[in-house]
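Just one protein chain is left out here, and the rest sit where they should.
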Amino acid sequence: MGELLRVESVSKRFGGVVALDKVSFSVDEGELIAIIGPNGSGKTTLFNVINGILKPDEGRVYFLGRDITGLPPYARVRLGIARTFQVPRPWPGLSVLENIAIGALFGSGGRGLGVAEALSQARNIIRVVGLEGKAEVLAGQLTAPEKKLLELARAIAMKPRLLLLDEIVAGMSPKDADRVVDTVRKVRDEYGITVVSMVEHVMRVVARFAERVIVMHQGRILLEGSPHEVLRHPKVVEVYLGVAP
Amino acid sequence: FILGDRGEEGATATETGAREGAEAGETPAEEVETLVIGAPLSLSGKYAKEGEMSLMGALAVVNWINDQGGIKVGGKTYKLEFIFYDDESNPDRVVSLVEKLIAEDNVNFLLAPYSSGLTAKAAPIAEKYGAIMLSHGGASDKIFTQGYEFIVQILTPASRYFVSVLDMVKAIDPEAKTVAIVYKESEFARTVAEGAKSYAESLGFEVVYFKSYPADAQDLTPVLQPLKDINPDVLIGGGHFADGQLLARQLYELGIKPKLIGLLVAPAIPDFYDNLGEAAEGIVYPSQWEPKVKYSPDNVPEGYEWYGPTVEEFIQYFKEVARERGKGDIMPSYHAADAGAAILFLAKAIEKAGSLDPEKVREAMNDLALYTFYGKLKIDPETGLQVGHDMVVGQWQNGKKVIVWPREASEADPLYPLPGYSG
Amino acid sequence: MEVGQIFATILYGTLIGVIYGVATVGLNVIFGVLRIVNVGHGAFIMVGAYTTLVLYGSLGVPPPITIAASILLGAVLGLITYYLVIKHLVDAPELATLIATFAIGILLQETVKAIYGSDTRGFSWNLGFAEVLNVNIVYSRLAAALLGLLLLIALYALIYRTKLGLAMRAVVQDKEGAMVVGINVDRIYALSYTLGIMITVASGSVLAIYLQSGIHPYMGEIYTLKGFVIAVMGGLGSIIGAFVAGVLFGLFENASYLILSQIEGIQPLVLTRSIAFLLLLTILLLKPTGLFRR
Amino acid sequence: MTVIDWFALRTSLKRAAPALALYTILLILYFAVPGKSQLIAQILFYAVLGQAFNIFMGMTGYVDFGYVAFLAAGAYGFSIAILLLSGVGGGWMFIPLGLLIAAIIAASLAGLVGAIALRLRGAYFAIATIGVNEGLRYLVEGLNILGGSIGLYIVKDMKELVGREGYQLAATTLADMLMFLLAGVAVLTTSLILSTRMGFALQAIREDEDAARALGINVTKYKIAAFMISGVLGGALGALNWALKGGVVEPAQVFLILYTVEAIVIVMLGGAGTLLGPIFGALIYIGLNFTSNVYIAPVLESAGIKATGLHLIILAPILLAVIIAAPQGLVGAIRSRAPSRLREIVV
Partner (left out) sequence: MTKQLLVVENLEAGYGEMQVLWGISLSVAERGISAVLGPNGAGKTTLLRAVAGIIRPWSGRITFSGEDVTLSPPHVKVGKGLVLVPEGRHLFPELSVEENLLLGAYTKLGRYNLEESLDLVYSVFPRLKERREQRAGTLSGGEQQMLAIGRALMARPTLLMLDEPSQGLAPKIAIEILDILQRLRGEWGLSILLVEQNIVKSLEIADYAYVIEQGRVVLEGEPEELSKKGDLIKAYLGI
């Protein structure tokens, strides 16, 4: 499988704070990657550099071999980079179904898609993520975890090549979290979507989800490897976990 | 709320009480019918002031006519009724109100709404139903070039507003050369200003400053300050109430003192002086009418016929209406006289026509040359424009309004040049 | 262009600018805290102008003291309209409040008209003048601008130097957050709204002292419009913004007149309006949230 | 997109049906009730004003305070067409040509303003558009173009084109019929947009513009498109109401911000973002106004209370009561409380 995304020595500063310090890594097609690290280590910043919300001070971002450093977010979406928000941002006044249908209509797979088709695709995805019965509910009335599921569904409907998930399971009960992980894995297998997740601070989920884990610390990549290796690594335990899992 | 029949309350009471009686064959000496005149009036919104005055002026004349026994049309006697609704100074309200007046209230004749925008909106409906509209508040010239058949103007058109003022200067001070014109950028004031400019030039004046200010201007300092250096002989202009006051006040504050200041509309209002104090002193204004005009049955000009209340009667009737409407003891402004004159012109035309048919009444208006408390009234048959009526020139002298021009009508000599004129 | 002209432009541009600033800032306070665009703004200004007109014109109360009366009247009107109307709409869609303030404005205008009639009125409070460079410096206008400035300073101190002000700013940022730290959000709304109305009514008095004429029930409409523009130019919700933008606006109007009046065939004072709005657009293009907001 | 999106067409017709039915009822009343045709025409004017305004506000959540500028643009456009034709002749052509020029001018204005001002958000946008409206007004007056502050008078020219009788018809019944047509067009356009990609995009923008942007929706494109559609409808409305029906296009009148405020009142009284809302809003607003003016005030007057001219004092508290009772608007209130069947119809 080929390389999908490459980040090359990206730096980002906010005033005196160095949020990212020459970060480089790459993602292959089909991978499931988790990025973890202490609070404020730069995960969200990195994420925003990839999806185009932030412009890096230095360094470049390549997607499918193409330099996308200067592209605005929506153009990246067109190329196939979708995301969810850490604090979910569904359109509150629209129904769950409509939220997802809009994802289908305007995602990278949405060209030439009719409204009727989009709605039927949306119905399918509702089933995949397990929001059955909520199709007609206004998104604003969902519980927090339901909103996150909706975010996920909307992102899937966009049929991205690369899906970026920001703290998608935070606040979820273990059962729900597991279900989300399963959904994501299923989606990867069925739709061939590569997933990079900042599944942060819930190690059980990280272990279950990721095939590769990248650990960030103070704006740099501390180390990377399989969950098994990483989560036991003494440095990770020291700066991040506090106690070994 | 049909007002106008002076015995109204009594009449209504007896009417209901006597209904059976009437059916039983009670025969009045003479059959009295009702002729309904209607008007959309601006009683709220930006023309509310004019609207209120118009209302009271019209009612005053209606009352006078009814007290004289009404009008006689083809053997029948008609008393007048006056029906009005508030159009909020809003053209979109006018249309439905005019239709209601004509179609539901069976009004045969209308006073037009205030301003040309409102009149234009009302005209097609009035014409559709074939009702006559008398423009008592619209001094616009333009509206009468549009080929309306049933719209007739009562007051002197805007383009001729400053004619008398300029004539007066020319007559009393041949030395005066330079004229500055500062006016509000609005349909009315601009028509006035342009008319004044060309008339001034035709009299040999040099118009050295011709500037306008936006409607709703809050501070005229920028446009006035240069006049301090230019120092024209004559300054005329203005527009309406609010800006006219502001203009007078700021001319005074900024120390701009030409030989003559003539302003539109605002100085004609009785409390102009109360509002401005010393700043009002000496300011002249053209006026359609003043309570002290000397039009009377004794001085009817050649070819004109006297009709209606005397000036004193009009004022008395007006005051009564004003008191009834809770306005206290106030004098009529020229807006009141405009509306009153409109009613007179209409009533006479109906009598002359001997019919209520609008076509015939409109015909009759063409030959009408009336002399009233408002002065001369005569229209151009083709367009309906007012051609008979003359303006007078008033001036604030020692806190009082006096008529200073034309000579034959004047109460006092013009105060000229303005006190404090640096020369 | 003469020196006198330039001097007059700067002097009177600044003075009217200060007046603009005061006449705007109430809009800002109310929008800043309650997110309500007060379409009836001008009507409250009109009420202030009438307060001065009536108190000075009929009773002879010195004009500066009428400002205090306006502040009181503003407090009363603010509290009444808040508790009768606005309170029920704080959680309603933004535009519902727009209708409400529109209706309140109409109500004020028509009530004043019913009481005082629709005549345009004025009064005379003449303090004399000094003449410099053939320009009359009118003392009453200076006094009005100074009084306005005082009002602004007082308001600024209240919002940036008191606990109440801090609480107001907190409510703006996150209502629920404000609740959980123990701020009485309801009361802050009532106070902010009332404060906004108080300063607005007071600005009507200041304005009346400045112009001393043109007072009628509908006089406020233009200030609603200009107020919006100045508020946005300075940054909605910003006190300093309103002040700076007000002065800027006043100066700009006057200065552009000076330049435009050199051109033949146009009406410069009318065009200054267009130019002023062009200035607004330019500023917003460069800084989409006004001069003084992030 | 496929050639014809039958699904969208079907859903949009279904959506439009109740509003179209209401307009039809109004149309019948227009002819059936003597002496009230102009009242109905006035209600119609405000309904269409709300409808056209709502396309942009209801769908994007942006409030265009300067909306009346489009009406003005249309009125001027229509007048320009007539002035162009008046020397040449062309008879009834003046109406289609006038509407065309009105639409073109309004669309260009919308495109231009949209490209600049739609970068702003919320109140900033609203007020920048006030600036546009006022700026244009004083430009016309200050530069003394298009008749300056005096405005354009076109009654005479229309009479020259189609004769006195023709003009009479044009300015009354015909203008009102065209207004009904415009109402239909506005409703259908709205419902069609709602049922297509564009509708979904616009709703997403209204609900959370940043999220929409992040999701790859070309936010600017859709906003400008909606702005232009709304603007063109406004242009046609201005052309019909002021130029054709009024015959005078005067800056003080056609740039009056009050119309925008009234549009908002109409939309909010009825319920924002709904098709029936503006119709109900107009009915309430004009209905209340007319009733208090023509029926209540006279009763008070004959009871000795001089109420004429004060009916706004009656109207204002009623407006307040309505908005406090139903802050979402009448249709909004029905929608949130009614059983789902009715709800569907109301939307």
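We call the chains A, B, C and D, going by the order they appear; numbering starts again at 1 in every chain.
In this text, contacts are C-beta pairs under 8 Å (C-beta built on N, C-alpha and C of every residue); 3 or more make two chains touch, one makes a residue touch a chain.
Predicted model, so just to flag it, every value in this text is computed and none were measured.
Partner chains of the missing chain, restricted to those shown and counted over the full complex, are A, C. When the full complex is taken into account, the listed residue touching the unshown chain is A:203, out of A:101, A:164, A:203 or A:221. Only one of the listed residues, C:183, C:215, C:242 or C:279, touches the absent chain: C:183. Where chain C meets the omitted chain, the residues involved are 163, 166-167, 169-170, 173-174, 176-186, 294.
Within chain A, the residues in touch with the undisplayed chain are 14, 17, 37-40, 43-44, 86-87, 141, 143-146, 167, 170-176, 200-201, 203, 239-243.
Everything that follows uses one rule, which is that only the chains that are shown with their structure count from here on.
When each chain is reduced to the mean of its CA atoms, the one lying nearest the mean of all protein CA atoms is D.
A separation of 36 Å divides the Cα centre of chain B from that of chain C.
One inter-chain figure worth recording: chain A and chain C are separated by 49 Å, centre to centre, where each centre is the mean of the chain's CA atoms. In whole angstrom, the spacing between the mean C-alpha positions of chain C and chain D is 31. Looking at chain C, one finds that residues 110, 113, 267-268, 270, 273 touch two or more other chains. Per the contact rule defined earlier, chains pair up in contact as A-D, B-C, B-D, C-D. Within the complex formed with chain D, the residues of chain B that make contact are 1, 3, 41, 43-44, 48, 51-52, 84-86, 88, 90-93, 95-100, 102-104, 116-117, 120-121, 123-125, 127-128, 142-143, 145-149, 185-187, 190-191, 212, 214-215, 325-326. Chain C contributes residues 31, 37, 39, 84-85, 88-89, 92-93, 95-96, 98-100, 102-104, 106-107, 109-111, 113-114, 225, 228-229, 231-232, 236, 265-268, 270-271, 273-274, 277-278, 280-281, 284-285, 288-290 to its touches with chain D in the complex.
For chain A in complex with chain D, the touching residues are 51, 53, 73-74, 76-78, 82-83, 85, 89-94, 98, 101-103, 105-108, 112, 114-116, 118, 154, 158.
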